[in-house]
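Read the structure below first, then the notes.
A single protein chain has been omitted; all remaining protein chains appear in their positions.
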Amino acid sequence: MNEIIAIIIAAVLSWINFVLIDTWMGLPEQPGVKGAEVIGRSVKRRGGDLAGGFFQGNIVCSPDASAGTLLASAACYTIGTPEGGLIAAILVYFGNRLCADPGYAGTTGALSITCIIFAASYIGIGPADFIVGMVLAIVTIQGLYHPFSSRLLGKIAKKMGRHTKLP
Amino acid sequence: MYPFLDLITLTTVSVGVLLIGTAGIILLKKPMDKVIMFALLQGGFIGLIVSAKYLDVAVAAAVFDPISTIIMLIAITKLDEIRKKKIKSQEDGFFA
Amino acid sequence: MLIQILGIIVLLMALRTLFAQDRSERMLYLNAMSFGIAGLMALYIQTPFGAIIAITYFIASTISSNAIAYSIGRVKNEIILDE
Partner (left out) sequence: MIIHANVLITILSYILAIISAIIVGLFLRMPILPERPMRYSFTISIVFPTSVLAIGFTAILFKLGHNGLLVAVVVGVLTAIFAKYFLESLLPKPQTEESS
């Protein structure tokens, strides 16, 4: 399989994985720590959506499903396909608890990306493609243009019933 | 295929991040911006250690980095509170 | 090929961190850059200890981002003594 196509497919898969799990675990609903609220208000002041701002702030302030996706694919690349994801899941759980977070999103993301990597290795997409794909996916959320991405995240949150109730 | 793509390795990327962090620390004025650029410089520093394959040193540096950042943040917050309190007491003195 | 893509992303995010206007915007770019550096380390060191280093670095950088974002809320506009 061509390398570029593999990276793009991996990016789409990991984007869907971490956005769905983070939204389902209630990241846009409320800021878990106080720093997330500051970042969310700032994104809203620059013309974005408040729920998307809370989502981005929560990703910055504690390792959530995005970090679980990246670290599980890195551990699968260096350690081995099923075991690396499980080891990454337990380490992400400890890191989550150090940041005063319950830790559901990180471990769920790590375990689900392990299953996806295990299934995708049969069609020729390795874990190294998933590392690059996850970095590309996080750049589309955090690095390009914050008002547009936060409005997109707000729409997804409203569709899944997790939009914020804070003013 | 392109000759300049071979230049991009972990070493050159880390050196670039280090230089950008140093420029940010020198150029920006506010102390909180300086702390943010210092966190960026730490990333480049750990990348440079990893690229020389001193892995145990890299783990120690990665563990000690947030401690240094937190100590600097405590100092900045205390200094800011003291300065604001001083200005407020001066204004009160003028008005009273 | 993979390392080159990650390196370009890391340098781009570092430059955007330097030239951002807002302070919390800087935090978002910094987080994206640390994702890239963790991926680069895991791709460069292809042994199990490389994954341990990537996980340790990423969680440590997240803790320091947490502390910085918390004290951005407390220190709104600080006073600089310039002369």
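To keep things simple, chains are lettered A, B and C as they appear, and every chain counts its residues starting from 1.
Note that a contact is a pair of C-beta atoms (placed from the backbone, for glycine too) under 8 Å apart; a residue touches a chain by one contact, two chains touch by 3 or more.
No experiment lies behind these values; they were computed from the predicted model shown.
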Visible chains in contact with the missing one: A
Option touching the unshown chain, where A:Ala36, A:Ala89 or A:Ile131 are the choices: A:Ala89
Full-complex contact with the absent chain, from A:Val38, A:Ile79 or A:Ile141: A:Ile79
Those residues of subunit A which, in the complete complex, touch the missing chain: 25-26, 79-80, 82-84, 86-87, 89-90, 93-94, 97-98, 100, 102-105, 107, 111, 122
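Quick note on the criterion: only the chains that are shown with their structure count from here on.
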Chain contact topology (line, ring, star, complete or other): line
Distance between chain centroids, defined by C-alpha means - subunit A, subunit B (Å): 25
Mean-CA-position distance for subunit C and subunit B (Å): 10
For subunit C, residues that touch 2 or more chains besides their own: 23, 27, 45, 50, 63, 65, 68, 72
In subunit B, residues with contacts to at least two other chains: none
Interface residues, subunit B side, partner subunit C - complex: 5, 8-10, 12-13, 16-17, 20-21, 23-24, 27, 29-33, 35-37, 39-40, 42-44, 46-47, 50-51, 53, 55, 58-59, 62-63, 65-66, 69-70, 73, 76-77, 80, 83-84, 87
Subunit C-facing residues of subunit A, complex: 3, 7, 33-39, 42-43, 46, 56-57, 59-63, 66-67, 70-71, 74-75, 77-79, 84, 87-88, 91-92, 95, 98-99, 128-129, 131-132, 134-136, 138-139, 142-143, 146
Complex interface listing, subunit C residues touching subunit B: 3-4, 7-8, 10-11, 14-15, 17-18, 23, 26-27, 30, 33-34, 37, 40-41, 44-45, 49-50, 52-53, 56-57, 60-61, 63-65, 67-68, 71-72, 74-75, 78-81
